[in-house]
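Here is the structure we will look at.
Apart from one protein chain that is not included, each protein chain of the complex appears where it belongs.
To keep things simple, chains are lettered A, B and C as they appear, and every chain counts its residues starting from 1.
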Amino acid sequence: MSSSFGKNIKITVFGQSHSKGIGMTLEGIPAGKKLDMERLNAFMERRAPGRNAYSTPRKEVDKPDFLSGVVGDVTCGTPITAVIMNTNTRSQDYDILKDIPRPGHADYTGLIKYGEHRDYTGGGHFSGRLTAPLCIGGGIALQLLEEKGIRICSRIASIGDVKDEGDLTEYVLSNTIKEKDRTVYRNPAEERDFPTISEESGKRMQDLIAEAKSEGDSVGGIVECAVFGVPAGLGDPMFEGVENRIAQAVFGIPAVKGLEFGNGFGAAAVRGSVNNDAFRFDDGKVVTETNNCGGILGGISNGMPITFRVAFKPTPSIAKEQNSVNLKTMEATKLIVPGRHDPCIVPRAVPVVEAVAALAIYDILFD
Amino acid sequence: MSSSFGKNIKITVFGQSHSKGIGMTLEGIPAGKKLDMERLNAFMERRAPGRNAYSTPRKEVDKPDFLSGVVGDVTCGTPITAVIMNTNTRSQDYDILKDIPRPGHADYTGLIKYGEHRDYTGGGHFSGRLTAPLCIGGGIALQLLEEKGIRICSRIASIGDVKDEGDLTEYVLSNTIKEKDRTVYRNPAEERDFPTISEESGKRMQDLIAEAKSEGDSVGGIVECAVFGVPAGLGDPMFEGVENRIAQAVFGIPAVKGLEFGNGFGAAAVRGSVNNDAFRFDDGKVVTETNNCGGILGGISNGMPITFRVAFKPTPSIAKEQNSVNLKTMEATKLIVPGRHDPCIVPRAVPVVEAVAALAIYDILFD
Amino acid sequence: MSSSFGKNIKITVFGQSHSKGIGMTLEGIPAGKKLDMERLNAFMERRAPGRNAYSTPRKEVDKPDFLSGVVGDVTCGTPITAVIMNTNTRSQDYDILKDIPRPGHADYTGLIKYGEHRDYTGGGHFSGRLTAPLCIGGGIALQLLEEKGIRICSRIASIGDVKDEGDLTEYVLSNTIKEKDRTVYRNPAEERDFPTISEESGKRMQDLIAEAKSEGDSVGGIVECAVFGVPAGLGDPMFEGVENRIAQAVFGIPAVKGLEFGNGFGAAAVRGSVNNDAFRFDDGKVVTETNNCGGILGGISNGMPITFRVAFKPTPSIAKEQNSVNLKTMEATKLIVPGRHDPCIVPRAVPVVEAVAALAIYDILFD
Partner (left out) sequence: MSSSFGKNIKITVFGQSHSKGIGMTLEGIPAGKKLDMERLNAFMERRAPGRNAYSTPRKEVDKPDFLSGVVGDVTCGTPITAVIMNTNTRSQDYDILKDIPRPGHADYTGLIKYGEHRDYTGGGHFSGRLTAPLCIGGGIALQLLEEKGIRICSRIASIGDVKDEGDLTEYVLSNTIKEKDRTVYRNPAEERDFPTISEESGKRMQDLIAEAKSEGDSVGGIVECAVFGVPAGLGDPMFEGVENRIAQAVFGIPAVKGLEFGNGFGAAAVRGSVNNDAFRFDDGKVVTETNNCGGILGGISNGMPITFRVAFKPTPSIAKEQNSVNLKTMEATKLIVPGRHDPCIVPRAVPVVEAVAALAIYDILFD
């Protein structure tokens, strides 16, 4: 089913942008797991709108209400359902979009697929609002992964033509805290308001977003992730490899148009002698000297960090006038998209990428 | 299951590089479809080795033998199984690889996953040899798609740092033949020995491959696809969109490390006003002025060509000496990979990309 | 996933007997279907407790609250989620059951599977209470089937050793109303308070239930279904036949221990010449003279009514003293189950059987 993901655990997302409620059901989580609800809410807060200049001023209270699957804060082994009731919606903003599809948005394809009865208000089921339930399930998966020493770290790699500096893996490893019986990886995206490694680059990205906004325009960007602590041997050859499953999850996020692992498209441009990751022993453990394969060989993890980059297109809903069509009158028309929209969804997308990656990795762990 | 793909139709691939046979089962194909076996063999021939200077000199007879699911050449509605018996194998080439994993290859991860009983000869189930059964199933899907006016066209977009010229969509459309009741799209990859648009670029790519080979090295590249004739409204939001399903299929091809749709990573670098595809009417039909979205909005096809690019890493098996480890003696070692290997798998990968794309698109048609 | 059913449409049931809420998500329903909410509530009412002498006096308000997937009462094509908040729970009744499992109930197996963190109150996720969400989804499926001329009719075939009289198929067909463009089948179970064909048999069954209740005991029974209007050619050979899929759904109802199609176990006792259903033409249409196969040959519908019978064990929660074990003290003990329980769940199970059958049949229609 289209709104479900996972094979060993499964998340099912429901709701439309302006429906009575939105939420998710998460199946397959073992009993006896204590959820840190405060931390989950803090994670949800990272994708919440209205936090700063570059995000929409809507006020959404995204605190999940758990209907089932937990007793107190502890999982009981059966499906976990959490909902968020929708309150602050302004459907009238969308009246014009009933007949005039927004370029770059799913208005047109939703109409073709579902016909006149699709819920077009607020983007319906296609809305970025639906990433909130993804973050509930993903936030739970992140906690359960951490319990196993697995940590997903991320950053904004670029906004428009502004690139972050530094190497994510190196940065995280240099900030790692080795405790007696475990390694604590710190996620830079969690620790700073604007998730880049270079504060200076982050500043320039925010300026670019502000500039786009002032022009009634929007801008895209790239989110980079590295997953630490994944043991070697996870995933399968062919269609259920680590790459396939992360891919199926990541392309479930609205606005994602590209995905690469390790050296990715860069690998296509170089020689094998450059791209191959030589093996060596490190303290008796097999490691590779480089990580161009992104921690995955033949679909299976090799014990190195799993690294990938996700390309987000610019928010399609922009204030600038665009060419569109009126499907009622069947005439060409100009469109100025009404309503409140992020000039760049990339900052809010960072936890969403972590969320779906967590669901994919946690799912793979159960194979 | 890892070696299966599809929801409405399903391909299951079996075999190891040096097992008695390899093959595939294709379920869900309607009864009464006449298969053009000659054309299927011609398609298989496009991925066969030994065709020219840049591919391995192994002689494989890749003609599929159909055990079930057809009566004569016509499908009967039940599972189609076709096998290829393995004959020309030289397992002794792989003895050294039992203990010394090839950098960039799945030898190491296969060992971790399956243990000492994995079949490491010839790369086992991870071998590029397993793309032959993919081409049987995909070749059937291509024929059935064509019956519905859908055609997958492709080219090599780059090898190493050599890029092809021209725009694939424009090139195909300019070569289209409009017949009375249908449009015939011609696949450039099918019509030339080295599948580029610019013959000059193709020449330079072949030189680069020859150069890499002479150095005992290998080189990667990018395959580009465009799918013509797909109606609007196919695919679903979230996890079963057109992108997700093509992604799950494409990352099933060995050596793929990146995938982008439409403008892809390029979209991350530009403004919304540039990336959005404006709608207009063309002969009463809704089309877009550009196709930066690659024919997909909200996971659903919009009626424009579906376009995507696939990054292949360089063949990991190279003759150059590399650093590796001996897992028996637990010592660092040098490795020179024995055996016959393509210096660049990209040319042979072109039909494989078409094959898995055909399986994904045909699967989506049945939703 | 265990709490999900279906391949083309999918229901996911969530909730525990005493959790904050219970509910279901139904995926795959087409857009533009107007739901008759009044009729849905009337259907839900058929399984509601507290209707008469033989059911538990609990008051449950089982009116579903739709959070998503509908705009007004019309489906919009995306997942439909409906919830029922739990209000009238008496968890203290279950304190004794924390350590002493009820014979015949899932208390013991739930503990083994989920450990001390299972939700044992009210039977948790195993509770008959979870059949309410099944009836939401099934009730929707019943309406959509009816739109296609397919009707599921049912009756209680027996309670304990008291059997109903008459033949369900004959009874329904004799009460059929042929309208101009369609046939209206009337479901006897919908039209009478106690769903038997013979009122006299129904009276005797109710007496038996009352007798069991007065003895602090319970009693089982058999529900019979016949599905009218199913076209020939639905379902598949082997593992996704009509029987397999109804079976997977029906054994999802708590307390079901047996299932037979058509002549069922009776077929095992007779000759082929007796059991085979001879073909003949009826008004140019192929029909069979008998329907011992229950409308299914080779897993595929043959156009005759699909008939099956479902055996329910007696309610395991009885007031009579039973032998059990105390898992804390590890001593044998006597148990008198506290709380309010139906002496016979069969009457309330009739709409539940219809519900899951409707989900299975509707799912098969989309193949």
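As a working rule, a residue touches a chain if its C-beta (ideal position, glycine included) is under 8 Å from a C-beta of that chain, and two chains touch if they have at least 3 such contacts.
For clarity, every value in this text was computed on a predicted model and none was experimentally measured.
Asks: What chains on display are touched by the one that is not shown?
Replies: Every shown chain touched by the left-out chain: B, C.
Asks: Can you tell me which of C:His125, C:Arg151 or C:Arg204 touches the chain that was removed from the display?
Replies: C:His125
Asks: Hey, which of C:Pro195, C:Gly220 or C:Pro305 is the one touching the hidden chain?
Replies: C:Gly220
Asks: For chain C, which residues reach the chain that was dropped from this view?
Replies: 1-5, 13, 101-106, 108-110, 112-113, 125-126, 130, 158, 160-161, 212, 215, 217-222, 232-233, 236-241, 243-245, 247-249, 251-252, 254, 256-265, 267-281, 284, 286, 288-289, 292-294, 296-303, 311-318, 320, 322-325, 327, 330-332
Asks: With the missing chain put back, which residues of chain B would touch it? List them for me.
Replies: Within chain B, the residues that touch the unshown chain are 1-4, 10, 12-16, 19-23, 25, 27-28, 31-32, 65-69, 71, 74-81, 83, 113-119, 124-125.
In the analysis below, only the chains that are shown with their structure count from here on.
Asks: In how few steps can one go from chain B to chain C if every step must land on a touching chain?
Replies: Steps on the shortest route: 2.
Asks: Taking each chain's centre as the average of its Cα atoms, which chain lies closest to the overall Cα centroid?
Replies: So the chain sitting closest to the middle is A.
Asks: Quick one: which pair of chains has the most contacts?
Replies: Chains A-B share more contact pairs than any other pair.
Asks: Measuring between Cα centroids, what's the chain most distant from chain C?
Replies: B
Asks: Averaging over Cα atoms per chain, report the distance between chain B and chain C in Å.
Replies: Spacing between the chain centres: roughly 47 Å.
Asks: Using mean CA coordinates as chain centres, what's the gap between chain A and chain C in Å?
Replies: 40
Asks: Let me have the rounded angstrom distance from the C-alpha centre of chain A over to the C-alpha centre of chain B, please.
Replies: 27
Asks: Which positions in chain C are in touch with at least two other chains?
Replies: Residues 78.
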